[in-house]
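Below: the structure, in structure tokens.
Our next item is chain A:
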Amino acid sequence: MGKYEVRLSGSGGQGLLLAGIILAEAAIIEGKNAVQTQSYGPEARGGASKSEVLISEDVIDFPKVRICDILLSLTQKSYEEYNEGLKDGGMLIIDNSVEIEEGTKYKIYSMPIIDTAVDVLGKPMVTNIVALGAIVGVTKIVSTSALEAAVLKRVPKGTEDLNRKALTLGFEMAEKALGK
Partner candidate 1 sequence: MPSQLVEKYFRADKLPQIWCPGCGHGIITRAITAAIDDLGLDPDKVCVVSGIGCSSRAPGYLDFNTLHTTHGRALAFATGIKLANPELKVIVVMGDGDSTAIGGNHFIHACRRNIDITTIIYNNNIYGMTGGQYSPTTPRLEKGTTAPYGNIDKPFDVCNLAAAAGATYVGRSTSYHANLITQLVRNGIKNEGFSLIEAISDCPTYYGRKNKKGGPVEMIQWQKEHAVNVTAASKMTPEQLEGKFLIGEFKNTTEPEYTKEYQKIIDRVKGSDV
Partner candidate 2 sequence: MSKKVKLMQGNEACVEGAIAAGMRFYAGYPITPSTEIAELSAEKLPKLGGKFIQMEDEIGGIAAAIGASLTGAKTMTATSGPGFSLKQENIGYAAIAEIPVVIVDVQRSGPSTGQPTSPSQGDMMQAKWGTHGDHPVIALCPSSVRETFDLTVKAFNLAEKYRTPVLLMMDEVIGHMREKVELPEASELEIVDRNRPSCAPEDYLPYKAEENLVPPMADFGTGYRYHVTGLVHDETGFPSNSTEIADQLVRRLVNKVELNKEDIISWEEENTEDADVIIFTYGCVARAARTAMKTLREKGVKVGMFRPITVWPFPEERLAELSKKVKTIVVPEMNLGQMVLEVERVSGKYTKIERLNKVDSQIIYPEEIIAKIEEVL
């Protein structure tokens, strides 16, 4: 596989920084190269926030994501802020609360990411893990096993089962979105 540029966007507090780190670590577990960068400042605590990951089989020189291949938007505001940076034909993964205008050139995957974390699991803090499951389920940029290993390495002790469940629900909604 070639090189993926991934932008994870949403609002501060949704755990996207950690999600970016986990995704990069999953790529490394698979022997790939990865670079993760993020936005800092007040937006990390509210507003539109983003975390970016480059994944490549080759050495990664330029470390910043420009025109991305994959965009996650968990909020309307972050979609509006960042969708222009998604390439034509790129994969747009959104929470189903985000409304998209007609006629975009993206491949759109709308999924109940936040509702699943909040209502099904009862834990809003695993929104990022559900989202990771959904992204990897749709895009296959890393293997599900590598992602699970990376998640378990980073989450607090005692929350492994919850996070595994969040991941599984993410994978499942991806399957559904892909129409399988």
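Here are a few things to note about the model shown:
The rule we apply is simple: contacts are C-beta pairs under 8 Å (C-beta built on N, C-alpha and C of every residue); 3 or more make two chains touch, one makes a residue touch a chain; residues count from 1.
As a selection rule, all candidates are chains of the complex that A comes from, given by their letters.
Treat the numbers as computed from the prediction; the structure is a model and nothing was measured.
Here chain A touches just one chain among 1 or 2 in this complex, the one numbered 2. The touching residues of chain A, when paired with candidate 2 in their complex, are 21, 24-25, 28-29, 31, 33-41, 60-64, 66.
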